[in-house]
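Only one protein chain is missing from this complex, and each of the others stays in its spot.
Chain naming follows the written order as A and B, and within any one chain the residues start at number 1.
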Amino acid sequence: MTNMQFLLLGTALVWVGIFLYVLSLIRRQNRTMETLNELRRMLEDDGE
Amino acid sequence: MRGKGLTFLAAVTFVAVLAGLYMTFVYAPPERFMGDLQRLMYFHIASAWAAMLAFFVVFATGIGYLVTRRTAFDHVAVASAEVGVFFTTLVLITGPIWARPVWNTWWTWDPRLTTTLILWFIYIAYLLLRSSIADDARRRVVASIFGIIGFADVPIVHFSVTWWRSIHPNLFSGGSINMDPAMTRALMVNGIAFVLLYALLTWLRARLEAVRDEAAALRHRVYDMADGDRP
Partner (left out) sequence: MWTAIWIIARKDIILEYRRRWLLASAVLFGFLFVVVLGIAYNGKPLPPDAAAGALWTVLLFSCVTILLRTSSFEEERKAWYALFTAPVDRSAIFYGKLLANTAFLFLVEFAVTPSFWIILGVPAPAAWPPLLIGLTAGAVGLAEVGTFLLFLTSMSEGREILFPVSLIPLAIPLLLAVIRLTAGAWTGADDLFVWYAVTGGYLMVFGLLPWLLFELLVEV
């Protein structure tokens, strides 16, 4: 591998890594929000 | 208001990251000995700065939680630890990628590299320990205390590892990099970009933790009501 390829590999890993981490954070957030809303609905239904 | 703050931070971070990329690949000159490969240093060192900041924040919010007992501190602490481990992972990945062509080896017991590795282990242990304690109040106290002693260990690790390597003959005296002023500026811009990135990621992660806490509290209420329904 040439130096340039090492550089591109490193850069790609850094930014793909950051992108995937942000993606996972947003997915986890959405999933938890869904659960939260479901729980809220359940509580409202019970409250009636 | 809150949503606006996050959008603003995301926008600023995006601009800073673009500026950092521009500085890295266009503005900064290639290094004399290592050529273009040295450009990896901007991400490598910037990630290391962000990670150190992250672990300091774990320490500070740990103290904050123990003093005030406000869960917001704990949310930031866990977020910061996770983001810190993430940045440390980036440091540990880019380090060997840089070292391989330059020093012809993947790993060296370079003081800073070794310290980073130990930090990585300490904060992975922090995250594992956290997730293995079911009781909420207990988990927060234990995590805060571990964050404090973990950070207190950092300078001792750093000095001991530095002395260790300086007493032994250093196989790879790579020499200091001749820092061109343009390189210093590129590093600064990348440093700012990564610190902003750290703030953004931590914000997102802390927000997630707060929602999780809320969901857990609601789940308890649902269970309680279900229990109450029983004859």
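The rule is short, and it goes like this: contacts are C-beta pairs under 8 Å (C-beta built on N, C-alpha and C of every residue); 3 or more make two chains touch, one makes a residue touch a chain.
In this text the structure is predicted, and so the values were computed from the model without any measurement.
Visitor: Taking the complete complex into account, which shown chains does the hidden chain touch?
Guide: B
Visitor: Taking the entire complex into account, which one of B:W49, B:F73, B:F87 or B:F146 touches the absent chain?
Guide: Considering the complete complex, B:F146 is the one touching the chain left out.
Visitor: Give the residue, chosen from B:A46, B:L92 or B:V161, that touches the chain omitted from the document.
Guide: Checking each option in B:A46, B:L92 or B:V161, the one touching the absent chain turns out to be B:V161.
Visitor: Tell me, which residues in chain B touch the chain that this view leaves out?
Guide: Given the touch definition above, chain B has residues 66, 118, 121-122, 125-126, 128-129, 132-135, 137-139, 141-142, 145-146, 148-150, 152-153, 156-157, 159-161, 163-164, 167 touching the missing chain.
Definition applied: only the chains that are shown with their structure count from here on.
Visitor: Roughly how far is chain A from chain B, centre to centre by C-alpha average, rounded to an integer in Å?
Guide: 17
Visitor: Within the complex, which stretch of chain A touches chain B?
Guide: My answer: residues 1, 3-4, 6-7, 9-11, 13-14, 17-18, 21-22, 25-26, 28-29, 32-33, 35-36, 39-40, 42-43, 46.
Visitor: If you look only at chain B, which of its residues touch chain A in the complex?
Guide: Per the touch definition, chain B meets chain A at residues 34-37, 39-40, 43-44, 47, 86, 89-90, 93-94, 97-98, 100-101, 197, 201, 204-205, 207-208, 211-212, 214-215, 218-219, 221-222, 225.
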